[in-house]
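Every protein chain of the complex appears in place save one, which is left out.
Order as written gives the chain letters A, B, C and D; numbering starts at 1 within each chain.
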Amino acid sequence: MAVQDDAGQTRSRGAALPAFVYDPVIRGYIFQALMAILIVWGAYDIISNTIANLQRANIASGFGFLENRAGFEVSQSLIDYSSDSSYGDAYLVGLLNTLLIAVLGIFFATIVGFVMGIARLSPNWLLRKVATVYVEIFRNVPVLLQLLFWYKAVLALLPSPKQGIEFSWLGANLSNRGLIVPRFVPEEGFSVVTIAFVIAIVATFLVARWAKARQMATGQPFHTFWVGLAIIIGLPLLAFLVMGLPMSIETPVLKGFNFQGGIALKPEFLALLLGLTIYTSTYIAEIVRAGIRAVSWGQSEAAFALGLRPGLTTRLVIIPQAMRVIIPPLTSQYLNLTKNSSLAVAIGYPDLVSVFSGTVLNQTGQAVEVIIITMATYLVFSLATATFMNWFNSRMRLVER
Amino acid sequence: TTLDDVKKKGFVQCGVSTGLAGFSNPDDKGDWTGLDVDYCRAVASAVFGDPKAVKFSPLSAKERFTALQSGEIDVLSRNTTWTMSRDTQMGIVFAGVTYYDGQGFMVPKSLGVTSAKDLDGASVCVQQGTTTELNLTDYFKASGMTFNPVVFEKLDEVNAAYDSGRCDVYTTDSSGLYAIRLTMSNPDNHMVLPEIISKEPLGPSVRQGDEQWFAIAKWVYYALLNAEEMGITQANVEEMKSSENPNVKRLLGVDGNFGESIGLDADWAVKVIKGVGNYGEIFERNVGKNTPLGIARGLNALWTEGGLQYAPPIR
Amino acid sequence: MANSAISYVSTAEIPPSPPPGNAIGPLAWVRQNLFATPANSATTIIVGLLVAWYLPPILNFLFFHAVWEGEGRDACVVEGAGACWAFVSAKFGQFIYGRYPDPERWRVNLVFILFAAGLIPIAIPKVPYKGLNAVYMLAVFPVLAFFLLTGGYFGLEPVETALWGGLLVTLVVAVTGIAASLPLGILLALGRQSKLPVIKTASVIFIEFWRGVPLITVLFMSSVMLPLFLPPGTNFDKLLRALVGVALFSSAYMAEVIRGGLQAIPKGQYEGAAAMALGYWQSMYLVILPQALKIVIPGIVNSFIALFKDTSLVLIIGIFDLLGIVQLNFTDPNWSSPVTPATGYIFAAFVFWIFCFSMSRYSMFVEQRLDTGHKR
Amino acid sequence: MSSVASETPSGMTISNEVAIELIGVNKWYGEFHVLRDIDLTVYRGERIVICGPSGSGKSTMIRSINRLEEHQKGKIVVDGIELTNDLKKIEEVRREVGMVFQHFNLFPHLTILENCTLAPIWVRKMPKKQAEEIAMTYLERVRIPEQANKYPGQLSGGQQQRVAIARSLCMNPKIMLFDEPTSALDPEMVKEVLDTMIGLAEEGMTMLCVTHEMGFARQVANRVIFMDRGQIVEQNEPNAFFSNPQHERTQLFLSQILH
Partner (left out) sequence: MSSVASETPSGMTISNEVAIELIGVNKWYGEFHVLRDIDLTVYRGERIVICGPSGSGKSTMIRSINRLEEHQKGKIVVDGIELTNDLKKIEEVRREVGMVFQHFNLFPHLTILENCTLAPIWVRKMPKKQAEEIAMTYLERVRIPEQANKYPGQLSGGQQQRVAIARSLCMNPKIMLFDEPTSALDPEMVKEVLDTMIGLAEEGMTMLCVTHEMGFARQVANRVIFMDRGQIVEQNEPNAFFSNPQHERTQLFLSQILH
């Protein structure tokens, strides 16, 4: 790039300044040195102030508190946790809850987003308009508001567990305590079903490879998708039947005030999942739409001119190119979803921010350490995402001269 | 020093809650009222002779300690429980106990529960990061019961969640329970269970390291108690100046200048009592029998009347 | 040697004629857009059924069964009641001004009017004096608005920021964030493009840090930690602290948007400017930035929209923006009913939506209209 | 118009079998009348060059021959198949007609070889190996077999355009359409592409080519068509066309282009 690097070029004409002032290299060094001094001085000021403030106020500092007993309970935890666990464990609980909501949110938002994005390009006017309305409504309303809406205006209106809405065919119950669903308890022999499932996946993979090889060899195409689907569903089902239904269902029962047994999807969790999924899906829809449109019409025309049908053109020419455009912004939406999951604090879902920057911060009073750890955690997420994106971009970049 | 700073800016900056009836709550006009608020007004009266020379910062549970540590507020008077760790590790000191409280439970009457012992398996609404949250855990653990916490950062949110039926039980300091019950859509449907599961001495706190300001905070509180003990009220404080009782004389600065030693005028206590009345008056005005909260003095009665409120003498 | 067999010269020009009837008109439109192929027809029918199924209950809730008038909750606690609009109209003042004292609200209105008076002409491309207008918006208006809103001078009653609320706070946070993030963002973007390693690294770290953390932790930091960073005794307003957090946060996003614009400027423009003996700052100011900013107007407006939506997060640190104040009023026993939260949220959503949607439409309009550069 | 087999200067033969026939073809973009009553018969083996000012409808006309554009009135018959909405027929026509675009439109995510084998494998259902062999013969013919495993982005414009020609040839088309194949190329690369096209013409391929390369037209075309405002204004055998244009618009156009 011939972008000029002569930063700070002034034009004080005639003034007899020493020659080195006009040398961009020297000028750059001076400018940088000033900047560095400014930064260091600012950082020093902040740090020394903080230390002085902490000392003056006799506030405990350091990360030792992570070892201390937490003393409080958390309503949802993926690992063993009780009030006897340490603050460090509480951090882990929050982190895992954040990751849980992020993974599920990403999964659903991707599906909904792709459907809506493709619908927005549909030749069907009605479908296009419905998708547009969906995107325009949910994109332009703050996600926090949406979370609160689902939590306080929709889920909170559900009846109490005793009068909960039964889905008897599922054995589930929907109440203001959330969605309680039966839990499948595998019994002896269930591992065979799991193995069958793994085998099915491997088999599908092999079939796909065989089909491709056959087509390459003889030119005959093969319906890989349907055959694969049949294998993946059929094989485990078969194993399940053969093993004599090796699974019991733990149905939730109302005991005392609440349901016991089963899996409880708490309203906080449901509201967060719903809100994040809908909000992010609108962004994904736009990304997908833009990605598909970024492939020039000339590409489709060239494929048509070669005699490829629209379906094949999409599969062989459009999608491979669109995905390159879609994936980087898609990853940053995933990151956004993860960051937005911190709004859980507003509706009481025990995510990282709620458990750690909330309860732990209050119980220990060590604001500086707690906030630093929290921010660092999110920074790690975003650095990991950035690393992935760089890797992806360098791998997928169209080869050019 | 804090006192100089306060004098320079012309008001006391006081941290209160974001809204708890009877303790610190903005009324319809936006004026703050309540027991915690009146304590701050008492401090302002002591310094400036004007109970209005105070500004209030509504703080969430999370913000309260840093606000005090950083000097954003001068006094924290926000139904805060005095605990050892707070007194020693967080750079703050408690000036006294303005309200002896204990944690209790509130349930909807329809739940059919009459004792906290029946709460096994319940969902419990509780505010995040409070001693309440810890006591709750300890209590259930000690009683061999389980529970499901539903925690929110802000009091309103906890209230709303309990009111909408998200949880079976509400727990906080029992004074708070009475206050909160009033805000439920139908207060008569809820009852407070008899068990008190913890000691909750609530009191104002100031920053560590400024002995003078700490002394002011302490002695304003003691002045309120002594005044009640001696029968000095907002109404009769001027006449009492001519009282013969040497204790009264010392308190009101007629005899000796005790104010000087803490950087205040001799008649500092007169200003305090004129501004807000004595402890008993404050109590009755904000949370007492004739308020919607209707709380009895109980532990908060003077020691002379079987309670715990006891102030060192001024001499 | 003209080959008469293939030689042909037209003798008359064929005049243009209108297209045949089956290619235009409403019927042709329906055929092309709704029933072009069997699959297309099936989609139309399925989607049509879904719309017919879900739309009426939504409309009933919002309009036909809604409660428009009433003095309290009793009006809304009826069987089958839709949205409780009476609640919104009773609380409307609070939703707009928060607890800003009643007799002083004219000041807020005046600020709104002053803002609109600056914004409307700057938004309409045809109106002249854009430069003066920008000076008004960037220098005059903020000062006027500051004095009007906070008071304490010229005989105006001081109003603490703790009393501000509702749409007022939403707009104050959003507008300040936008106004501060634009210049900061430009500097950061130029810094990130710089060839000087120290400047570049500093810009990159700054940008990536703010973009890497959720806004909510930034707000926590500004409300809980900022006081600890400063020398003892310096403390400033809670709202101001939130503003600092929001401005830093959004400037990082803005920087990335602007960097995109800088990168989109063809190298030739830099060279053209250099060949004409313009210096670095001159070429940036006269040639590169005007184009880069124009290219990224949609991006800038998108970050404005994001910022506007993000203002709602300040409720988490106890500042009552529009959403915060709406929520606060749910606890009013006089109005609490099962439909109150839904009504309040829908109202707030509608206000946010109007702002965000019109901004996004505006950016599309500008994008098309200012596109003099790269199209014939 | 000609309907007999004839001999062109360079000695290529033209049969009197009809390859393409356009009868009264009209097309509108919305209200805009792009093609006005086009009548054109192309015989097998003919090499036709189409020229005319920008916007005159040249591209639109040749694109409607393989139905990249839909005409609204009139009849287009290609290799005996009439173009209607019938997808099967469109596909059949497209298999017989190759097309080369101004901007190459190679698939950037596939290698040169993959570009060439894509259609044979998926449309002609050819085994990969065979498709690759065929592709290599054509790549040799356009003289870039050594680039087979590179990506389009790594090639120069002229090379890319030659790949595009090879890619079309792999489908073994009976007719080739070219839409300004050299106008996006640097001057030094024009020649290599034109040479490739001349080679094709010499083998007797039926070609329609929109171009402003008058040297090419002189050398290989047996007919030059001049279009303006959606009409065929003039057509003639190249020498006559250039030396003695009849219509005043043709004269104006040629004077501009041959400065």
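Everything that follows uses one rule, which is that a contact is a pair of C-beta atoms (placed from the backbone, for glycine too) under 8 Å apart; a residue touches a chain by one contact, two chains touch by 3 or more.
Remember, it's a predicted structure, so these values are computed and weren't measured experimentally.
Under the definition given at the start, what are the shown partners of the omitted chain?
It touches the following shown chains in the full complex: A, C, D.
Just to verify: which one of D:73, D:89, D:150 or D:191 makes contact with the chain not shown?
Spelled out, the listed residue whose C-beta touches the missing chain is D:191.
I'm checking contacts with the chain that's been left out. Which of C:104, C:208, C:271 or C:367 qualifies?
Going through C:104, C:208, C:271 or C:367 one by one, C:271 is the residue touching the chain not shown.
In the complete complex, which positions of subunit D touch the hidden chain?
Contact residues on subunit D toward the absent chain are 54, 186-188, 190-191, 212, 215, 256-257, 259.
Which parts of subunit A are in contact with the chain that was left out?
2, 6, 9, 11, 19, 22-25
So that we can see where the missing chain sits, which residues of subunit C does it touch?
Residues 266, 268-269, 271-279, 282, 286-287, 290-291, 294, 372-376 of subunit C touch the chain that is not shown.
Here is the rule we go by: only the chains that are shown with their structure count from here on.
Report which of B-C and C-D is connected by more C-beta pairs in contact.
Greater number of contacting C-beta pairs: C-D.
Quick one: point me to the chain whose Cα centre is farthest from that of subunit A.
Result for the farthest chain: D.
I'd like to verify one number: the distance from the centre of subunit C to the centre of subunit D, where each centre is the average of its C-alpha atoms, in whole angstrom.
The computed centroid separation for subunit C versus subunit D comes out at 50 Å.
Rounded to a whole Å, what is the gap between the Cα centroids of subunit A and subunit B?
Centres of subunit A and subunit B (C-alpha means) sit 44 Å apart.
Taking each chain's centre as the mean position of its Cα atoms, how many Å separate subunit A from subunit C?
24
At least two partner chains per residue is the criterion; list those residues in subunit B.
62, 66, 69-70, 153, 160
At least two other chains touched by the same residue of subunit A: list those residues.
As it turns out, subunit A has residues touching two or more other chains at 53-54, 56, 152, 156-157, 345-346, 361, 367.
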